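With one protein chain held back, the other chains of the complex are shown just where they sit.
Here is chain A:
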Amino acid sequence: MKKVRRKIGKYEVGRTIGEGTFAKVKFARNSETGESVAIKVMAKTTILQHRMVEQIKREISIMKIVRHPNIVRLHEVLASQTKIYIILEFVMGGELYDKIVQLGKLSENESRHYFQQLIDAVDHCHRKGVYHRDLKPENLLLDAYGNLKVSDFGLSALTKQGADLLHTTCGTPNYVAPEVLSNRGYDGAAADVWSCGVILYVLMAGYLPFEEADLPTLYRRINAAEFVCPFWFSADTKSFIQKILDPNPKTRVKIEEIRKDPWFKKNYFPVKLGEDEQVNLDDVRAVFDDIEDQYVSERSEITEGGPLIMNAFEMIALSQGLNLSPLFDRHQDYVKRQTRFVSRKPAKVIISSIEAVAESMGLKVHSRNYKVRLEGVSANRVGQFAVVLEVFEVAPSLFMVDVRKATGDTFDYHKFYKNFCGKLGNIIWRPAGTMPNSNLRKQMTL
């Protein structure tokens, strides 16, 4: 199939993964290293005509140097004629916000754990003179292992124009410190601490401490720190949050005091920091000094797509011997839910054969990018079942087709699989001289 591939310099641009008023975030891949990244795309006019350009430049330079496991890494900054591109680490676990929405609220221990990681990240940046100014759950990402990653340090000024918050904010400032609302100069460190306190409250309560239908009432309540802790907050938790949500920035608890608090210290594991690296800051200077001869190339090209390539270790990681989940979950289905076959036909022939056989069996077919979803009625006519097949290239001209049940009864699925593969026979590759012994083996083990 043909598809349009966009490139920004060495980055192949994929789907949009986030959208805001001032910036769009795209998934991309570094075509030199294969690394996944997120690209924040902004119009140049929004940024370079702003009086805070020098501060933004300084903060982004610092963020390029910073290495911390709980901070989204900023790889580089690029500019074209009309746009600025900020290349960030791609974090694949989603937003903490989605988790709160899904679960309602988190346990005290889990909330404390995320809060500890948040404070580590915020403290690290504050020590380097960078403040976040826009901390909220949507900026807190989770990596594949559930660790917190704070996004957008040093970038909030790019999208909120700092001190002009009152005049440009599109949402209600539920996480914003009272002194920020008053539109006077404020201490970035103290403001970030307040936002951390609101976040902790939201994690444990499942709702905001300050939330009103009309802005004047909301502002009054924030300025007075007028909030109530739900009954399930322990006394220690209440006391801890009250120290953070102190409307007076001068008497509000500071990060070093937070670190000493017994509530914070429970089950706390200090993070191991790597050394900050010596990095080249020429790209930041080029962008913010608007040097034309260093504009990045933007181009689109039409290419022939192919199936995903699976390497040996990705195959190995599928082994049941490496899956320890059954130790903890006795309800896991011991009937194999996954089945596979190999083929030496071209990938497109495999897909078209799958589609043809499925249609001949009266199934509904959805195909996209070497992945096929088949839907039908189960044999006993009681429910629906669905199967997903995906083609992977494992060696030149050698493809593995992964077949797995998406919904429906497991035994229906295995009947389907046997029937389906029987009809697909001509594209399934079996080396010469091999007995088709899998059926016999399965009968023996059953």
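Brief remarks on what is shown
The rule we apply is simple: a residue touches a chain if its C-beta (ideal position, glycine included) is under 8 Å from a C-beta of that chain, and two chains touch if they have at least 3 such contacts; residues count from 1.
Here, contacts and distances are computed from a predicted model.
As stated in its UniProt record, the chain not included in the shown complex is "Calcineurin B-like protein", which appears among "Calcineurin B-like protein", "Dolichol phosphate-mannose biosynthesis regulatory protein", "Putative exosome complex component RRP41" or "VPS33B late endosome and lysosome associated".
Listed residues A:Val41, A:Val279 or A:Val394: the one in touch with the omitted chain is A:Val394. Of the candidate positions A:Asn280, A:Ser319 or A:Ser360, contact with the hidden chain is made by A:Ser319. Touching the omitted chain from chain A are residues 33-35, 69, 92, 107, 109-110, 113, 143-147, 267, 269, 272, 311-330, 334, 340-342, 394-396, 398, 431, 433-435, 437-438, 440-441, 444-445.
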